[in-house]
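In this view, the complex is presented without one of its protein chains, the others remaining in place.
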Amino acid sequence: MAESPETPKPASKAVYYADYLKLDYLLEAQHPLSKLSDGAPAHDEMLFIIIHQAYELWFKQVLHELDSVMTLFSKPTVSEDQMGMAVARLERIIEIQRLMLMQMQVLQTMQPLDFLDFRDQLYPASGFQSFQFRILENRLGLKPEQRVPYHQGRYDASLDDRHRQILQKAENEPSLLELVEKWLERTPFLTFGSFDFWDSYRQAVETLFDGDAERISSNPLLGAEDIQSHLDRLAATRSTFATLFSEEQYQELQAQGGRRLSYKATKAALLILLYRERPILHLPYRLINALSTVDELLTTWRYRHALNVQRMIGVKVGTGGSMGYEYLLHTMAKHRIFGDFNQLSTFLIPRSALPELPDEVERQLGFYYQGEPT
Amino acid sequence: MAESPETPKPASKAVYYADYLKLDYLLEAQHPLSKLSDGAPAHDEMLFIIIHQAYELWFKQVLHELDSVMTLFSKPTVSEDQMGMAVARLERIIEIQRLMLMQMQVLQTMQPLDFLDFRDQLYPASGFQSFQFRILENRLGLKPEQRVPYHQGRYDASLDDRHRQILQKAENEPSLLELVEKWLERTPFLTFGSFDFWDSYRQAVETLFDGDAERISSNPLLGAEDIQSHLDRLAATRSTFATLFSEEQYQELQAQGGRRLSYKATKAALLILLYRERPILHLPYRLINALSTVDELLTTWRYRHALNVQRMIGVKVGTGGSMGYEYLLHTMAKHRIFGDFNQLSTFLIPRSALPELPDEVERQLGFYYQGEPT
Amino acid sequence: MAESPETPKPASKAVYYADYLKLDYLLEAQHPLSKLSDGAPAHDEMLFIIIHQAYELWFKQVLHELDSVMTLFSKPTVSEDQMGMAVARLERIIEIQRLMLMQMQVLQTMQPLDFLDFRDQLYPASGFQSFQFRILENRLGLKPEQRVPYHQGRYDASLDDRHRQILQKAENEPSLLELVEKWLERTPFLTFGSFDFWDSYRQAVETLFDGDAERISSNPLLGAEDIQSHLDRLAATRSTFATLFSEEQYQELQAQGGRRLSYKATKAALLILLYRERPILHLPYRLINALSTVDELLTTWRYRHALNVQRMIGVKVGTGGSMGYEYLLHTMAKHRIFGDFNQLSTFLIPRSALPELPDEVERQLGFYYQGEPT
Partner (left out) sequence: MAESPETPKPASKAVYYADYLKLDYLLEAQHPLSKLSDGAPAHDEMLFIIIHQAYELWFKQVLHELDSVMTLFSKPTVSEDQMGMAVARLERIIEIQRLMLMQMQVLQTMQPLDFLDFRDQLYPASGFQSFQFRILENRLGLKPEQRVPYHQGRYDASLDDRHRQILQKAENEPSLLELVEKWLERTPFLTFGSFDFWDSYRQAVETLFDGDAERISSNPLLGAEDIQSHLDRLAATRSTFATLFSEEQYQELQAQGGRRLSYKATKAALLILLYRERPILHLPYRLINALSTVDELLTTWRYRHALNVQRMIGVKVGTGGSMGYEYLLHTMAKHRIFGDFNQLSTFLIPRSALPELPDEVERQLGFYYQGEPT
C-alpha cells in the first residue's frame, strides 16, 4: 500500500540529509598523496581527486541506467509499455555524458605546472585503471579483440584481480549491442502480410538509380565526357548499395570488421529509420538514435581526454605509463560500438521515393484505438 | 520524383555557399553607431550587435518550429503519425533555448565600462522592442492582460506600426496553449467503455487519505498533540485536492488567474501523466513535458537577462527607458504560460495506488499489432 | 628535493587508481530507502542520491578553493605574486558553478511521478540540510540576520549539533566579503601624491552633468516642456549620485541594508573598475569581476533549484517541510552577497570623461621594468 507524505514516522526513523547521502564517508574520501616543501599537499590535488570521484559517481549512474535497459532487452519480448522508459533512460545517459564533457572544462583550470606538483606521486595509478569505465565499454559491446592493443598487453593487465574478474564476467555476458541486435532480428514487420520490406526498398532504390541514369544520358546540357563522369559516379554509388543488397558481400564486410550487426538486424534497423513516423516504430527509432548519440559522445569524450593528456604532459608517457595522447587517439577511431547505425545513413532514400505501405500494414503499425468511426 | 545526388545540374545552377546563405547581406548588416574620440567605433559594439542578431536568428527558428507545431494542432484531429514530429520539434526548441542561455556567457564577457562606450548612442532602442520575442510570447499563449504593465503602457507601445500590427494579429489567433487545451479536451479516454478516469482517480485519492488518517490515529508512538498536528496537515492536503475535485472551486481559481486550462483539459493532462507508459499516451506525455520545459527555460532566460541588465547598468533605467531589473523580475513570475502543467505535480499519486485498468482499456491504449498469439 | 617521474618506488608503494580515489567507499555509499512492491528500490532513487552526492563533492571543492583565497586575504598584505592565483581559483569556482547549473539538466530527466516513488521515504531530509552549502554562504558573507526567515526558525534549526557548531563557527569568522572589504580599504591609490581620486572623479561627474544641462537648455529642437522633462530626469540622476558623494547618505543606505561595503571600500572598488587597465589594478579588477559572477551564478542556481522544486512537487511543501518554491524565490533576491559590485555600474562614467592621471601616478601603477630607455 502506498504511503502518503502525511504518514507519521517515529522520530527514530527521521531521515537526516547527511546520513542519507553518507556524507561522512563521501567527504572524508579525499586523501592527497602530495607533500610540498611546506608539508601541505599540493593545492590542486584536491581538484584532481574530486573530479575523478565525480566521474566515477557518474559512471556508476550510467551503469545503473544501462543495466536496467539491458535487463529489459534480455527478455524474450520487450514490453511496448516499457519502450518509453528504455528510451528515457538512454536519453538520461546522454545528459550525463554531456555533463561529463563539460566537466573537462573544470579540469582545464588545472595547469600543467600545478599537476607537476603531485603527478609523480600517483605513479603508476592512471585513469586507465577505471574499471567502471571498462565495464561500461564491455556492457555496451566493445570486444577485447577490437581494442587497440596497449603495450602488447590486455586492457585489464594493470587492474587488480578482483576488478579483472568483474570485467571478464562483463566480457562474457551478452552486451547491449548483442541484445539490441536480437531485438531487431525479432521485428515482425520485415515481411508482413503482402508487404516485403526488403523487396520494396530494393525496387525503390533501383527505380531511383535508373531514373538518374536516364536523366544523365538524355541531358542536352552535358557533353560526352561529363555524361561519362556522372555515370561513373552513379556506378560507384550502385556498388556501395551492392554491399547492402548482397548478403554475401555484407558478410565479407562483417568478417573484416566493417560491420557489427547481423544482416537481418541491419535490415530491421533500416526499416525503422525509414518508417519512423509509424506509431509502433517511433520509440524503436528513438532508441536507435539514442544509441548512436551515446556512442558519439563516448568517442568525443575520449578525444577531449586525449587533448587534455597532451596539454598536461606533452609527449611524456602518461602517469600509468600509458602511451598517452597517441594511444587515446587510436581508441577514438577503433572503439566505436554502434557505428553501424551511422553507416545506415548511407542507405537512406528520400521518403518520397518509398512505395506507400498497404493499408493493412499501415493499420498494423498504428494504435489499436484509431479514432471514432466517421 | 525524388532526385538523387547523382542528378547532374547545369553549371549555372551550381550552388555557392556564400550565396546560399546570403552572406553578402548577413555579414554587412553590422552598423555600429558609436564613434570614439579616435573616430573608430567602440570595439564591443560589434559583439553587442552580433549577439542580438544571433538571438533574432534563433527566435526566427523557434517561431518556425512553433508554427509548424501549431499548424498540426489546428487540425480537427492530430494525426498519430505526426505526434513524434511535433514532440521532436518542441525538443529542438528546448535545445535552442539552452543554447540561448549559454549565449549569455558570451555577453558576460562585455564589461559595464565597455558598454558605456556606446550605450547612450542606442537610446531609446531596447531589447524590449524585439517583436519576434513578443510574437513568440503571444503564440505560446501570453495574453496582453496577463502582462506586467510597463510604464502604464501596452507592451507594444514603443514598436512601430508594422510590428504592432503583426503582434496584434498574433494576439487574436489561437495560441499554442489554446490549441493544446482543445486537443486535451478531445481525449477520448476520460470515460471509455466501463472506465471512468475521474471517478477511479478520485476514489484512489480518497482511499489513500483514509489510510493515512487511520494510520495516524492508531499510531501508538504518537501523543494526542502529534496526532492532531498530523491530522491537521492531512486536512490541509485534502482541501488542496478539493480545489481539483470541485469544478466550482476550480473555476473560481481559474477566474482569479490561478489556472489557465479548462477543467476538462486539466483532467486529460492528469490522465496522460498518470498513464504515460501506455503506448497511445506516451507521446502526449512527452509533449506536455516538453511544453513545461519550454516555459521553464523561457523564464530562466528572463532571469539571466534581468541579472545581466543589473550587472550592466546597475539601478539606472534600461536603454529603452525600461525599468530594467525590477521589471524583468516581475515578468519572470507572471509571464508563465504552461504553469498549469507544473501545478499538476501537486495531484500526482503513486502508480501503485492507481486502480488497474480494465483489460479492454489496456488494449485500446496499446498498439494494433499486439504480438503473435501465444 | 623534487622527485622526477623516473624515481623508482618499491612495489609496495605502487598507487592503485581505485585505492587512491577510495572507490570502495565512494561506490558503496548509495543506500536507497525506497522499496517498491517488487522489493526493489525505485529506479530513480539512485539518480537522486548520486546527483546530490556529486553536488556535495563539488561543494567541498568550492570550499577548498574559497578557503585558500580567504587564507590569502587574511594576511596583512596580499602578495602581488599571489593575486593571479587568487583570481584563477575564483575563476575555477565559476567553472564549477556552471557545471552545477548543467547538472540541473540531468536532474530534469527525473519525472515528478518517479520522484513520488520514493520522496515520502526521505522525510524530513531536505537539501535545506546541506551544511556545506550553508558554510559556503556563511564564508562568502551571508549573515544570519540577512537570511529570509524560515518557518520563523533559524536556517540551521533542522541540522544536527555537530553541523550547527561548524556553521556557527563559520558565522563568527571574517567572511570573504569582509576580507575583501578590508583589502579594498587598504588600497594606497585613493590619495596618492598629487592625485586625489575622489576629488577628481567627483569633478568629472559634475562636468558631465553641467554639460548635459547646458546642452538641454540650449537645444533649439526642444520645446519648453521637453526641456523641463529632460532637466527633471537629469536632476534624478544627480540625486542618485548624491547617495554616493555624501558619506552621510551612503551610511543611511547602508543602515537600511542597501549597501554592504564600507564607504572607503566602495571608493576603492570604483577606482579599480575605472582604471582597470593599469597593470597594478588589473588583477584586482578581475577579482571584483569574479566575485560578482560567483554571486550571480549562486543566485541563478537558487532560481533553477526553485523551478525544479516547483516542477517536482507543485505547490506541496518540500520534503523537509520547506515552503518550497516561494521560499526559494525569496532567498534568491535577498541572499545576494556581492551585490554592491553590481550597483557600482550605476556610477561608472565613460573613460573619455575621466581626467588623465599625472605621469608619476601612471608610473606607480605600472611595472618596475618599464622597457629600455629610448
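Going in written order, the chains are labelled A, B and C, and every chain counts its residues from 1.
As a working rule, a contact is a pair of C-beta atoms (placed from the backbone, for glycine too) under 8 Å apart; a residue touches a chain by one contact, two chains touch by 3 or more.
Keep in mind the model is a prediction, meaning the values are calculated, not measured.
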Any idea which of A:149, A:193, A:314 or A:355 touches the chain not displayed?
-> A:314
Among the options C:195, C:209 or C:263, the absent chain makes contact with C:209
Of the candidates A:185, A:226 or A:296, the residue in contact with the absent chain is A:296
Absent-chain interface as seen on chain A, which is shown | 36-37, 98, 105, 108, 111-113, 116-117, 237, 240, 273-274, 276, 289, 292-293, 296, 299-300, 303-304, 307, 310-316, 329, 333, 342-352
Mind listing the chain B residues that contact the chain we can't see here?
-> 3-5, 7, 9, 14-23, 25-27, 29-31, 33, 43, 46-47, 49-50, 52-54, 56-58, 60-61, 64, 68, 88, 91-92, 95-96, 98-99, 102-103, 105-106, 109, 119-132, 160, 163, 316, 320
Omitted-chain footprint on chain C covers residues 1-2, 4-8, 10, 77, 80-85, 188, 208-209, 211-212, 215-216, 219, 221-222, 226, 230, 233-234, 237, 276-280, 282-283, 285-286, 349-350, 352-353, 363-372
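Definition applied: only the chains that are shown with their structure count from here on.
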Using only protein Cα atoms, the chain sitting most centrally is B
What is the distance in Å between the mean C-alpha positions of chain A and chain C?
-> 39
With chain centres defined as C-alpha means, what is the inter-centre distance between chain A and chain B in Å?
-> 31
Which chain A residues sit where two or more other chains touch them?
-> 3-5, 7
